[in-house]
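The structure under discussion appears below in the form of structure tokens.
Partial complex: the chains shown occupy the same locations as in the complete assembly.
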Amino acid sequence: MTYKLHPDRFFSAEPGIRKVAHELYMGIKDLPIISPHGHTDPSWYAENTPFRDPTELIIIPDHYIFRLLYSQGIPLESLGVLSLDGTEVEQDHRKIWSIFAGNFHLFSGTPSGAWLEYVFHEVFGLEERLDTQNANSIYNTINAALKTEQFLPRSIIKKFNIEVLSTTDEPADLLESHQKIIDSDCRARIIPSFRPDELTDLQNSQWHSKIEELGQVVGYELDSYTKFIQALEERRAFFKEKGATATDHGVRTPFTAELSRPECEGIFQRALQGRRNPDDAIQFTAHMLMEMARMSTEDGLVMQIHPGSFRNHNQLIFNRFGPDKGADIPVRTEYTHNLHALLNKYGNDPRFSLIVFTLDESTYARELAPLAGHYPAMKLGPSWWFHDSPEGMLRFRQMTSETASLYNTVGFNDDTRALLSIPARHDLSRRVDSNYLASLVATHRIEMDTAIRMSRALAYDLAKAAYKL
Amino acid sequence: MTYKLHPDRFFSAEPGIRKVAHELYMGIKDLPIISPHGHTDPSWYAENTPFRDPTELIIIPDHYIFRLLYSQGIPLESLGVLSLDGTEVEQDHRKIWSIFAGNFHLFSGTPSGAWLEYVFHEVFGLEERLDTQNANSIYNTINAALKTEQFLPRSIIKKFNIEVLSTTDEPADLLESHQKIIDSDCRARIIPSFRPDELTDLQNSQWHSKIEELGQVVGYELDSYTKFIQALEERRAFFKEKGATATDHGVRTPFTAELSRPECEGIFQRALQGRRNPDDAIQFTAHMLMEMARMSTEDGLVMQIHPGSFRNHNQLIFNRFGPDKGADIPVRTEYTHNLHALLNKYGNDPRFSLIVFTLDESTYARELAPLAGHYPAMKLGPSWWFHDSPEGMLRFRQMTSETASLYNTVGFNDDTRALLSIPARHDLSRRVDSNYLASLVATHRIEMDTAIRMSRALAYDLAKAAYKL
């Protein structure tokens, strides 16, 4: 018996809701993908060379996957995750694949499981569920597909009907890959976004080298706060030239506060001299968010804030394997007080557009929806990271829509470094949103024509508008 | 085709639950309305003059409505919201109505949308959905209705089957409107409630003038803490004479702590001399909650606490338009430690009755339900403000009922300044509660006879008992 994904998966079991959900979904499922925030590697599309093998594409780079295997006691070494300290890691990709297959049940009922199933059965057309028996033959099938023309990175983009795809890039990045893509036959808009976290966080151990690197790119030494700001402004302009429409700020907290120019200069000089301290760092990041908002009112780049992650919580893993290894853990996050300075200065400014995310769902109904339901500049980013899941997306809708209205949200972000999962994630979001709207229709809270309009907004229109695409 | 509200709106799409919900709802939908906490203007009922027009009645005073329009970039000026600083605002009420009509889709799926639909289709009997085409003719229809006898304020009260309606009033209020209503043909009980926030918050910029005003009303200068307390006690007695059964306290946090008499006197004298400081203010408010509880044990007024709003978050809007303009944003709120002093002193006292509200849903199951499920004096107010919505009410029930039981809650509060929305809000609450109880019946957690008893309690009995009406 062939194994197929159910056409009405993720829709309510209640037949009335399911029928409406199905109808709404059919109207949006083929809309082009707008991916305004993500972490795929632009060199893939610039170079357009084949991916090496299933393990390298699907397992090794995806912290969603290996963190869960690790949590069950499977060493990252055995999964081929690259070590920084010279620790030997498994090189046999078939062996890694086989460990993955043997533990595939761990992903049942998780979003990673749903994305993987989409990749296997919709993208690669597999007709069996992965297990220890078929691990090798499935590896072969995928591996063979990856060698074909239609699985080259740019072919994938086209096959997935991606209209816009944003990457996330550091200010000093020369965006050469982006230029190559522009010059290529790629018809999707693949654009950078400006993420200066390593420069705005004085606690970052790389701060000095990042400052130096940026100075080299702009062609002058960043020996004063004024020059630092000038460099950032120049790079934003450069990013904008290459197609960027947004900036992104991954901060520990969304605390914002304006410092005087002498205070900034003082902190910056202390930092240059290696005399950074935690309080300086907090004040500086808070102030830099104000500066970024100010620049956004001038250059029109949409500002995104992604706060609230305690990065690299597991020191042993960080030392051995580096960042982004599934050990970033959310912390409680406060917005009402923290965003007060920024929203008071720029929140009423029609030139300013701010998209706020959270890893703390307790803020959805309490802080974020009321803020977005008042300030013209502020919109809510979709349910993020651990909450980018069927239940998480539903909670986001249920806790924000009544106060903020759907029209103060910005559609979906896939936010992924896993290229193949892009359509899986958008499809899941479209299904969950269709089902959410269907539940409103079936309980007579909205009419069908309204639901149709909303479903299109959530799948396509809002993202395009909010990110100025 | 005429547009009508569905008779089973807000009930589950699942036919089994819906059937039970419908049956429960039919048993309570015509019960009189008990409205023990709200913000309508008593002079309306005292004067009983017609409302000017649809815009003045429905849009201009309702921050639920204009905040959402504002969030989408529509200036408050263009919505006729009265400015304090002389800024010109739109005077053409038909033009304002037309902006509202053109943006009516923003309210789809929000509680404001549900209330407006009730007002349009149930109160005014409209047979079309509001849109840009019919905006003017709908304006005319409503406008004409407002000129008729049956839309005079007291007629509305009667038409809505309101048995008791409480307003919210300052201690210095002479309650002349309430006396006029008592002397009128109005058969509803329209009663004041005692809200001394401006006097108990030393940070309030009006504090001095409020103290002076209160001194004039009681006939002696409030030059000591002792006299201040005496004045409050006298005014509570006066409010009670005019029908009040409750006090209300809108505080930033529910922190309670008892100060010694000399400490109180010291803080009070410093405040009189203009030497208020933030710490004094925090201690004073905390202490005044203790005093209010003490007075409640003596005069029997039910004490309500409404904490956790960061008022007037948007300084620009506050400066131009004043308070209550949709820019009050909730903050995280703590109850277990904060109410410790008050509950330890008065929580076991059979003469004391405390109703606690929250804007922080994370406290429902964690702090509030356990507290109300233990202390005899404490009950939970219904889901409040941003959470007075279908999803919000459901979350309230799901997160409090199992620990506190329904019998430690107090039924519904409409808490509104929008007169026409009163039956809309009670109807919505009755529907959502009927559906909640139906889901318990349909999953065999309670029997139908129990559900019938509970539905009546939630719709009528609990409010009447808890507020001593």
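Letters are used for the chains, namely A and B, taken in the order the chains are written, and counting of residues starts over at 1 for each.
As a convention for this text, contacts are C-beta pairs under 8 Å (C-beta built on N, C-alpha and C of every residue); 3 or more make two chains touch, one makes a residue touch a chain.
Keep in mind that this is a model prediction, so the values were computed, not measured.
**Q** Total subunits of the complete complex, with 2 given?
**A** Total copy number for the complex in this file: 3.
We take it that only the chains that are shown with their structure count from here on.
**Q** Which stretch or stretches of chain B touch chain A in the complex?
**A** Per the stated touch rule, the residues are 5-6, 8-14, 67-68, 70-73, 105-111, 114, 129, 310, 313-317, 326-332, 359-362, 386-387, 389-392.
**Q** Which positions of chain A touch chain B when the two form their complex?
**A** Per the touch definition, chain A meets chain B at residues 12, 14, 16-17, 334, 336-337, 340, 343-344, 347-348, 350, 362, 365-367, 369-376, 378, 398-399, 401-408, 439-440, 442-447, 450, 453-454.
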